[in-house]
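All protein chains of the complex are present and in place, except for one that has been dropped.
This part shows chain A:
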């Protein structure tokens, strides 16, 4: 009894903080914006449906080859609200139909970079506004880039796309339709892609380092995960009967590919990484790194403009405090000079 009492006295109670955070966040709900990019026919829609176990692309129309000769890239958004065990997730999938489909694909990534910048800009404005209660976060948290498995590695359009986006969004490259590669070929292609990513200086999303006090099992899993990138994935909209179970898979005359079988493909790893363990980290990196870069760049441009024209014309007219008016600016300058003169 005495030990219990002393224990009670020593127990402050802030160990319940994680629980409080958990409760609040469940109440608030989460949101996540995922972008998928890659040429037509690489299985993007199928993979998204497999990841979130829903059918987002029910009534879409695919264009014919002749219609695609001069196709421009569009940006389409699908938003769904899904719930699991009381936790609500507002999922937005940003699709990029037409990317890489035309005969001339010069700068076909421009609409995509523009879209991402627009979301940043809107958030920037909202953040600097007066009423910040209901800011809508539409920033893209993760971009899955689909690399075709038919080639020997990255192609010029892949390299250019990733280089245009790697400082704006978390890029997770994937090897799509991996059921056309034998295990040897998968390994070879992954090594090749990894080497080329490093060679071209593309900054893809890096998993955060494990803390040293994590469990061994976790560390092992983490290591395996990192060595497996880029993930070779297969997606499926259909359920087939395999080994007595009903699983998501693809039925071939020579066998059945199971999407969730780890020896068949890395789908499970991708799902775990994207949803089960690193979703929040992706959001954090977007907020702390990509968005901050954008914001710093924006402000720098603004201030350099101000110094040039000495006008209150700023690219964001809503911005209240940081823009001094002409009088104050002049006063400041005067005082500055005074101080400097006094110094000397």
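Structural remarks
Quick note on the criterion: contacts are C-beta pairs under 8 Å (C-beta built on N, C-alpha and C of every residue); 3 or more make two chains touch, one makes a residue touch a chain; residues count from 1.
In this section, contacts and distances are computed from a predicted model.
You can't see one chain of this complex, but its UniProt record names it "Septin", from the set "Small ribosomal subunit protein uS2m", "Palmitoyltransferase", "Histidine--tRNA ligase, cytoplasmic" or "Septin". Within the complete assembly, A:155 is the residue of A:90, A:125 or A:155 that touches the hidden chain.
The residue from A:53, A:135 or A:180 that touches the chain not shown here is A:180.
Checked against the full complex, the candidates A:10, A:106, A:131 or A:342 give a single residue touching the omitted chain, namely A:106.
In the full complex, chain A touches the hidden chain at residues 39-42, 62, 64-66, 68-69, 71, 101-106, 108, 148-157, 160, 177, 179-180, 182-183, 250-258, 261, 263-264.
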